[in-house]
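First the structure, then my questions, so here it is.
So, subunit A:
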Amino acid sequence: MRHVIIGASFAALNAAKAILSNESDDEVVVLSKEKDAPYYRPLISYLLMGKTTEEKMRMSFPESVKIILGTEAERIDTKKKEVIASNGKRYKYDRLLISTGSRPFVPPFKGLDRVSDEIKTTFMTLEDARKLNGMLDKDKRVLIIGSGLIGLKSAEAILERVKSVDVIDLQNRILPAVLDEVSSEYLKKYLEAKGMRFHLGLSVDEFSEKSARLTDNSTLDFDILVLAVGVRANTSLFEEIGGKTGRGILIDTHSRTSIPNIYAAGDVTESMDISSMASKPIQIVPNAAFQGETAGMNMAGIEKTFENAVPMNATGFFSLHLITAGTYKGELLDLSDENGLRRFYIENDELKGFILTESAIERGGIYTSLIRDRVKLSTLDKNIFKAPLLMAFPKERREKIEKEAQ
Partner candidate 1 sequence: MSGINYLFPEYEVKRDYDRCIACRVCERQCANEVHHFDDKRGKMVSDDTKCVCCQRCVSLCPTRALKIVKTDNTFKTNANWRENMITNIYRQADTGGVLLASMGTPKEYPVYFDKMLINASQVTNPSIDPLREPMETRVFLGSKETKIIRDSDGRIVPHLNQHIELSTPIMFSAMSYGSISYNAHRALAMAAEELGTFYNTGEGGLHEDFYKYGKNTIVQVASGRFGVKPEYLEAGAALEIKMGQGAKPGIGGHLPGAKIVGDVSRTRMIPEGSDAISPAPHHDIYSIEDLRQLIFALKEATDYKKPVIVKVAAVHNIAAIASGIARSGADIISIDGFRGGTGAAPAAIRDNVGIPMELALASVDKRLRDEGIRNNVSLVVGGSIRSSADIVKAIALGADAVYIATSALIALGCHLCRTCHLGRCNWGIATQRPDLVKRLNPNIGKERLVNLINAWTNEIKEIMGGMGINSIEALKGNRAMLRGIGLNEKELEILGIKHAGE
Partner candidate 2 sequence: MKRVYINEEWCLGCHLCEYNCFLSNSKESDMVLACMGKNIKSNLHIEDSGDIHFAFNCRHCKDPICIKACISGALHKEGEVVVIDKEKCVFCGSCILVCPYGALMESESGVMQKCELCISSGGVPKCVEGCPNGALVFEER
């Protein structure tokens, strides 16, 4: 059987591994539009900080996987079961995985074309990182549009290498997709203390060559512009063949799309978040890995489902580490102290979400498992939120998770 995978990141890697884990002699072909060999994408900000190297960032696929670089999939022929690629070749498939990820979304700002390409960039790929790296200089002022993860991670990465970093966001708080209001403010204060400047609730009215006029009529001058407003799922390939999409390709728990023999996984998809019971894009590494693996197993003919997707994030800025999971609804239990934030959201006797920072992140995965397994909190020791201890679990749950490891 021949499997074609479009895209070469986490979903693709885990799918390829899953397909080949069954010791079949199935063929796996990966098409990547990037010229660079597959790499661990989230590391691009760490690369700028010198915490990793391009060498270390390389993502290795199983040996038998055929990776075709610099080749974009342009069209899918579902009748012939072929992918028509930018190199003019047609790749026949028995099963197809679309893991094309997402692309930066750049709103049509007035005057954006006046800003030379030499001094503006998005921050999504290794190529972007190299470009930004080339621009950095001690006397440069940087303007970042967007205070999401991409915006802030790029800000962190370059802060100490430039003169100043200004971040603007239409929202009135930073990292709104990941944090609640209190933790947003907490992080903002921390980053401000490090030297970042935030301009919130504002957008750009108009760009000129090296300056932006904001919606409050103030202007910000810059030498480097980073566009990090948001991302959009790369669904067009799939939409063209009539596949069902929302904000991403709609998939079921088997990572199947609406079209037979076509699977999708990773940032390109939209799936069910069990903490909010809403269908949404969950654009995080673990989700891509789970969905990719699930797709790969099913593509290889072995039934597997992934049913408990939960949005979660682990990130850090300088020495402030944060882990968050789930949704922030229900009753708030705030146990924050000098060791960091410990904010828990509880509804119907279940943990729905949490935000932990600094040393309070320790063993936080125990909380994530409570969300993912939808554990009834009344079955646990009440002290579970003071410290994440397995001891808080009844023996049966401890034995259950012990078994799950095996």
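How these were chosen: all candidates are chains of the complex that A comes from, given by their letters.
The rule is short, and it goes like this: a contact is a pair of C-beta atoms (placed from the backbone, for glycine too) under 8 Å apart; a residue touches a chain by one contact, two chains touch by 3 or more; residues count from 1.
Here the structure is a predicted model, which means the values were calculated and not measured.
With subunit A as reference and 1 or 2 as options, the touching candidate in the complex turns out to be 2. Across the complex, subunit A meets candidate 2 through its residues 14, 40, 42-43, 46, 51-52, 56-60, 285-286, 289-290, 293, 312-316, 321-323, 325, 361-366, 368-369, 372, 381, 383, 388-391, 401-402, 404-406.
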